[in-house]
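The complex appears here minus one protein chain, its other protein chains still in place.
Showing chain A:
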Amino acid sequence: MDSAKQEKYKQEIADLKIRLEEAEQLIDAIKAGEVDAFAVNNDNKSEIFTLQSGDYAYRVLVENFSEGAINITDDGLIVYSNKYFHELLRSPYENTVGNSIYHFIHPNSINSFTALLTKALEGKSKGEINLKAGQKSIPVYVSLTSLYPNLPTIGIIVTDLSEKKNNEKILAAKNLELENINRELASFSYVASHDLKEPLRKIQAFSKRILDVEKFSAKTEDYFQRIISAAERMQNLIESLLQFSKANTTELTFEAYDLNKIVEEAKSYLHENIIETQAIIETEHLPVINVVPIQFTQFITNLLDNSMKYSRPQVQPHIKISSKLIDGKKIDHSLADKQKKYHQINISDNGIGFEKQYANKIFELFQRLHGMNEYSGTGIGLAICKKIASNHNGFIIAEGTLGKGSTFSIFIPHE
């Protein structure tokens, strides 16, 4: 081999050694995680290779998820933005990275954001602010985290609240609509019941007057009595329906009220019935609890009225009202909250009772266990009681023994 060729080969070997050294250095650097991309010069072209490693999964996640993710400096310069963020702000990538975050914050949120940023410098912060895209305000929830010492930036995750805010607006509007409808219904019910009762009053008044003024055969008198009874039944029905409507539409204002007073009020409403049936109503000393007084008085009145109505023939009605505090765990009812304590108020009587299988049925609207001729009643009273119990965040349970008596218990959560 001549010396020129030898020189050429020596030079090639030296070049190759250098290239090999560089390659080995690169591989070491890659192994050590110091680089994740590199350029290779091929002829006159420069090719860039980025490394796919365990970080790949994070990259894909951040770039593709439906939340905004950005990195900013202490001064608010955006050094990184994922696709979602700049698309949310309708701003191209080039306009976003390298721009100040304040460019995208709505004037009304600048102070709040600055406060969040200051707090984040010590660790993290979260809050609601408004961003802006042109003239449009975008409500968002931001979560800021300082990435020191790994990176000299604050990372921010941005959640778009537009849909949530919109839903809240729709909900508020529907609530208002519902309140209006309720109010209309309440006034409609009042007027309807008032105007419906007036002709009934006349039917009764004039029928009775006819019987006063003229002497009729027993049969004709009987017919008139039936007219009068029918009118009375209808009056009671209208009255009950009005009460039921009130139980459903009245605004519930709770106050701490002495239940003993409520029982006294109920008894005064039922004064005539009590005298007529010679009923004895015994009340244990009852507590003061949070109730809607008008509704709770209706509740007690309905139950006392029932106890007197459904008394055993020739047996003086004896009604006992008592109360106790009980653990939710001990109550056998699907609505009983095991974590709560309840006030249990019992109204027990010695009346005709009922069969166990009907314990739930009796609370259904228009459900009765007896015919019109056996006992009067609209089938609405207990449905009203059930609604009132529910209005008080509680529930009612009925227990009865046919021929012996019944006990109705209301459970109201103890605050």
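The rule is simple: a contact is a pair of C-beta atoms (placed from the backbone, for glycine too) under 8 Å apart; a residue touches a chain by one contact, two chains touch by 3 or more; residues count from 1.
The rule is short, and it goes like this: contacts and distances are computed from a predicted model.
One chain of the complex is hidden; its UniProt record names it "Response regulator", one of "ABC transporter permease", "Thiol reductant ABC exporter subunit CydD", "SnoaL-like domain-containing protein" or "Response regulator". From the set A:Ala205, A:Val288, A:Met372 or A:Leu402, the residue in touch with the chain omitted from the display is A:Ala205, counting the whole complex. The chain not shown here touches chain A at positions 197-198, 201-202, 204-206, 208-209, 212.
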